[in-house]
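Provided herewith is a single structure, encoded as structure tokens, for subsequent inquiry.
Removed: one protein chain of the complex. Kept in place: all other protein chains.
Let's look at chain A:
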Amino acid sequence: MSGAEVLALNNIHKAFGGVVAIQDFSLNLKAGEVVALVGDNGAGKSTLIKIISGVYSPTSGDIELDGEKAGFRDASAAREKGIEVVYQDLALADQQPVYMNMFLGRELTKGPLNLLDKKRMRRETQELVDELDVRIPSASSTISNLSGGQRQGVAIARATHWASKLVLLDEPTAALGVAETARVEALIEQLKAKDLAILIISHSLDQVFRLSDRICVLRRGEQIGVRETAKTDKNEIVSMITGVA
């Protein structure tokens, strides 16, 4: 089941000085679709996500969101358009409570003095983690007291809360155990059910085959190909990743 086209990447190039990180990359993403981005270390996967989310701007090529050209100046511009990212190196503030992280940069205020509405942020956070079944002691828990899985749960819950179109996940389960990985995968299924478009980077082919509708392979910045998950197998993907037939 896939809906309207949300994101189109057309002929994206990115070079850091002399190093070409991405060359001639094109991809479309539809609402309710999960596309997996795979490739070896240094293939350019994280760079691509940062280009989509406005952290880097492409050297050439363009990005369309809902059919409209979208060159994001920075990460907040992309966020305003409904794009959320779950970063590989968790973008959480460790010494702050869960609810402040949930509303980081978008804190709710009240009254004439615009004071923080902590009560409401706490309540909404609690509702959200309950709904997504992210099991944390409380919305006021400090992030540093949570396990890796709980943290990733918070990061994904945050993305869910704010994303209206597209969620980008960069190795969301890389640091997690088996049970925690299963929980995060269940969360991702829930995002999909909400009709968001999802781009996920993962090194686990098992996971990729469980979650994705399509698989896009990147090798040293070059787009090797895109396959429908149902019509390919691990052997084909592995040989595309490694370049060994």
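Here is the rule we use: contacts are C-beta pairs under 8 Å (C-beta built on N, C-alpha and C of every residue); 3 or more make two chains touch, one makes a residue touch a chain; residues count from 1.
Keep this in mind: contacts and distances are computed from a predicted model.
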item: Protein name as given in UniProt for the chain not displayed, "Succinate dehydrogenase cytochrome b subunit", "Monosaccharide ABC transporter membrane protein, CUT2 family", "propanoyl-CoA C-acyltransferase" or "Electron transfer flavoprotein subunit alpha/FixB family protein"; value: "Monosaccharide ABC transporter membrane protein, CUT2 family"
item: Touching residue (missing chain; options A:N11, A:S26, A:S60 or A:S76); value: A:S76
item: Touching residue (missing chain; options A:L37, A:V85 or A:I237); value: A:V85
item: Options A:E5, A:D40, A:E107 or A:E222, residue touching the unrepresented chain; value: A:E107
item: Chain A residues that touch the omitted chain in the full complex; value: 53, 55, 75-76, 79, 85, 87, 89-96, 100, 104-107, 109, 113-116, 118, 137-138, 140, 142
